[in-house]
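Here the complex is missing one protein chain, while the rest keep their positions.
Then we have chain A:
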Amino acid sequence: QVVWSMLGNRQFCSYKMTTKTQNFCRNEYNLTGLCNRSSCPLANSQYATIREEKGRCYLYMKTIERAAFPRRLWERVLLNKNYEKALEQIDENLIYWPRFIRHKCKQRFTKITQYLIRIRKLTLKRQRKLVPLRRKIERRERRREEKALIAAQLDNAIEKELLERLKQDTYGDIYNFPIHAFDKALQQQDAESESESDAEREEEDDEDVDKREFVEAEDSDLSDFEDMDKLETSSEEEQEEEEEVEKTASHSKSKGKTPLKGPARRKRPYIEIEYEEETEQTTKTKAA
């Protein structure tokens, strides 16, 4: 009583923490954690708490008789692991003690057992392990990755690889770029005389007409993948695109954009094609 009027109420208690709404007591033997007259271990000469160490719960008791011996002040009783038996133990130890302390002890014990159970359950589940990143290493790795990216020249590498595969004929007959035949035909053209080349040119014009059709079909259909049949038909024909190839190559735009409509420009000077164009377009609209 004296203690409380001195320390707790008015003057300074080092265990006391005040917040806007509540006073807390930091004393480790405190039963409720609040700073009250009835739950201050300093102010009450008969006091009891429950504390747990390493998963086992103990009942600590303080009586007036031992007030002169601070070392033997708190008496400790190990509680049973079984919940009900431990409650009985508390009861028999705190018999004839004020109701408040008994009740609060049991409440505290309940809470402690609950959180111990939860700890045990969580440790069985997967734990998330936090691995700290080292900033310097992180920075180094990022820089190295950037440099590796620049050194990799991915676009070029991919293009080279694809051209390699084309050369090695992994694509079979889909594309009409037979390289060796092209070279041979070039040589043939150079070697022959003009008249023969004229005759060839006439034939090529007709072929060009057809070819252009096919090329057009390819390009326009390749932009939407639904009509695979037209591709197959064009591949079946297997006509060599000699000059067509050159023209499209010269008109090629930047690589990243949609497939080019280069041959579209060539339509105008040839009147014959317009006729075929219309049929082309009608077929397109039917398909679309």
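Assume a contact is a pair of C-beta atoms (placed from the backbone, for glycine too) under 8 Å apart; a residue touches a chain by one contact, two chains touch by 3 or more; residues count from 1.
Note that in this section contacts and distances are computed from a predicted model.
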**Listed names "Glycine cleavage system H protein", "DNA-directed RNA polymerase III subunit RPC9", "Ribosome production factor 1" or "Calcineurin B homologous protein 3", with the criterion being the UniProt name of the chain not displayed** = "Ribosome production factor 1"
**Asked** Which one touches the absent chain: A:17, A:34, A:78 or A:163?
**Response** A:163
**Message:** On chain A, where is the contact patch with the chain that was removed from view?
**Reply:** 125-126, 128, 137, 141-142, 144-145, 147-149, 151-152, 154-155, 157-159, 161-163, 165-166, 171-172, 174-175, 177, 179, 182, 222, 225, 228, 231, 245-246, 248-249, 252, 255-260
